[in-house]
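Take this structure first; my questions come after.
For this depiction, one protein chain was excluded, whereas all remaining protein chains were kept in their positions.
On to chain A.
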Amino acid sequence: MKKRILPLILLVTSLISSCGSGGGGEEKKTDTGTEIKSELPSSIQEGKGVGGITDVELSDEPNAAMVAEGQAIYDMKCASCHKLTDQRVVGPGFQGVTNRRKPEWIMNMITNTDVMLDKDPEAQKLLEECLTRMPNQNVKEKDARDILEFLRRNDLDKTGEKDGAI
């Protein structure tokens, strides 16, 4: 089992947070109180993040209708912060995202943003880089699925490879 050392501030956040569940993980305080050892929820350890999305089924070829829907939502709610290249603007560029992150992680990040930023170490690393909290854009689960499909298409077009993180 992988163990991580989190800064104190993160423990405090997760202890008082009423959002979401820890998914079976357990946090312990050391005697000195300065370091925290934490057993992360299994979904985080599996790289799926934390949230309502636990299992995403993918067809091999991106579904064209879903890609189109996903692009429309991306244009309206995401494009001002995420470019389709590897350029970081406010948030990271989307190029290659499906090769870095599991589909569950991507959809949890979209639909369960605040909890992800509070609990998922990968999401926290991105926050440290970007220094702007990703807003909760109130994207519905179905819409998040369409966005995922759009991101797979984007990766296929730009890098010739998708779903590299599965």
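Everything below uses one rule, namely that a residue touches a chain if its C-beta (ideal position, glycine included) is under 8 Å from a C-beta of that chain, and two chains touch if they have at least 3 such contacts; residues count from 1.
FYI, contacts and distances are computed from a predicted model.
Novice: Which of the following is the UniProt-recorded protein name of the chain this complex doesn't show: "4Fe-4S binding protein", "Ferredoxin", "ABC transporter permease" or "Nitrous-oxide reductase"?
Specialist: Hidden chain identified via UniProt as "Nitrous-oxide reductase".
Novice: Out of A:Val56, A:Cys81 or A:Ala165, point to the residue that touches the absent chain in the complete complex.
Specialist: Touches the omitted chain: A:Cys81.
Novice: Just checking the interface: what residues of chain A touch the absent partner chain?
Specialist: Counting only chain A, the missing chain is touched by 75-77, 79-81, 89-90, 131-133, 135-139.
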